[in-house]
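Missing here is one protein chain; the remaining ones are kept as they sit in the complex.
Chain IDs A and B follow the sequence of writing; residue 1 opens each chain.
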Amino acid sequence: MVTTLDTGPTLQIVLELAGTFVFGLNGALTAMEAENLDIVGVVVLAVITALGGGIIRDVLIGSLPPAAFLDWRYLVVGTGAGFVAFWARHLWMRFQRFITVLDAAGLALFCVTGTAAAFAAHLGLFQSVVLGTITGVGGGTVRDVFIKKVPTVLSSDLYAVPAACGAVITALSLNYHFYNGAMAIVAASVCFLIRMAGVRYNLNLPVSHPHPQDPKDNKGEP
Amino acid sequence: MVTTLDTGPTLQIVLELAGTFVFGLNGALTAMEAENLDIVGVVVLAVITALGGGIIRDVLIGSLPPAAFLDWRYLVVGTGAGFVAFWARHLWMRFQRFITVLDAAGLALFCVTGTAAAFAAHLGLFQSVVLGTITGVGGGTVRDVFIKKVPTVLSSDLYAVPAACGAVITALSLNYHFYNGAMAIVAASVCFLIRMAGVRYNLNLPVSHPHPQDPKDNKGEP
Partner (left out) sequence: MVTTLDTGPTLQIVLELAGTFVFGLNGALTAMEAENLDIVGVVVLAVITALGGGIIRDVLIGSLPPAAFLDWRYLVVGTGAGFVAFWARHLWMRFQRFITVLDAAGLALFCVTGTAAAFAAHLGLFQSVVLGTITGVGGGTVRDVFIKKVPTVLSSDLYAVPAACGAVITALSLNYHFYNGAMAIVAASVCFLIRMAGVRYNLNLPVSHPHPQDPKDNKGEP
């Protein structure tokens, strides 16, 4: 959401607003699948998914009000995504795969811009990676808490890992002064490709219970 | 919680502390209905319901520490509401309807003062409306997350809509320089009346699943 890609302000703002729209759309559709929400709920969750990660990052780096509140277009685009998702729900369901691709692109964009924003606020290398990853995955995580899902990022799915990879490349190139537009595209591409590979081959990280066939067994542990 | 009504500081502080008390009381009673809580839990949820919305707003506009922490009376009144709710629970249950009316009055008050506080912090028109609405509904939403309810504001009930209406009137009158005590009362009254109409006639917004008789059917969608 805050901008530091070396691609000129106009292209960048267009990319960010597009990413905000896709995040909001995907967030609203995910929320509607899980819960029976009214239109206010759908719009609120679209805005939270789209802007939540960047808002958390801006709160933590002390850049207040958050970028998402300084420029009214972010709130309008997030709100609009929620309305569009609500009214054309069955249409979007047919394009689920296409939306997953766009969402991965949004993740790639936000992990790079989020890391750059944290680094620009004089956070260290490791902290910038953490904040860049939060920028990418934070909004969806807050949405999942609201609809009573254990956040996807905690339980399955390669979602935080690609964001962290993109953030690491961004932070390293910033720290060692070889960050430029091309590096930003490399970092975003790595994030995007890992995410899509995860979706395509259904990759998952090792889980804490080695025998998932009886997950209830562990509940009784001391 | 932050004060900008043109009604003199004494009346305003009394109104705000009264609103804090009613929000805390209603929040604690709602929480006790949903979960088996100990007294610490009831008091914590009373404070969160009463002060949470204003705290979120103050964090987002960068007015830190939040107003609720600068004046100790807010925390004391919120805490007191939790104790009163806990010890006299069965008494309050009889006055449920009366508390609903008071809660609507608190909502009306906080959406107006919250919008004015955001506008005073140089947020734009639309953002002030969002922050004013958050001031009204944020505390109850956080409480619902804590007690594992899908927040009411997302799934049913006219709660966010009246707050947003009051916030819109407040923000417009501030932006076009005709805000004064009378306009504040108009904005609060509109919020209050819409909320009470929603309660009285059980109004709900359109929901995302048009056939609520089989809400489970949609869970299996792609």
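Note that in this section a contact is a pair of C-beta atoms (placed from the backbone, for glycine too) under 8 Å apart; a residue touches a chain by one contact, two chains touch by 3 or more.
In this text the structure is predicted, and so the values were computed from the model without any measurement.
Student: For a quick check of understanding: of B:F69, B:F98 or B:F178, which residue touches the chain that isn't displayed?
Tutor: Of all options in B:F69, B:F98 or B:F178, contact with the hidden chain holds for B:F69.
Student: Please identify which residue in A:A88, A:L154, A:A182 or A:A197 touches the non-displayed chain.
Tutor: Answering carefully, the residue with contact to the hidden chain is A:L154.
Student: Would you indicate which residue among A:L91, A:A182 or A:V207 is in contact with the undisplayed chain?
Tutor: Checking each option in A:L91, A:A182 or A:V207, the one touching the absent chain turns out to be A:V207.
Student: By the contact criterion defined above, which parts of chain B meet the unshown chain? Give residue numbers in ascending order.
Tutor: Those residues of chain B that touch the unshown chain are 32-42, 44-45, 55, 59, 62, 64-66, 69, 72, 75-76, 86, 89, 93, 96, 145-148.
Student: Touching the missing chain, which residues of chain A?
Tutor: Within chain A, the residues touching the omitted chain are 59-62, 64, 121, 123-127, 130-131, 141, 145, 148, 150-151, 153-156, 160-161, 204-209, 212, 215, 218-219, 221-222.
Assume only the chains that are shown with their structure count from here on.
Student: Distance from the CA centroid of chain A to that of chain B, rounded to the nearest Å?
Tutor: 29
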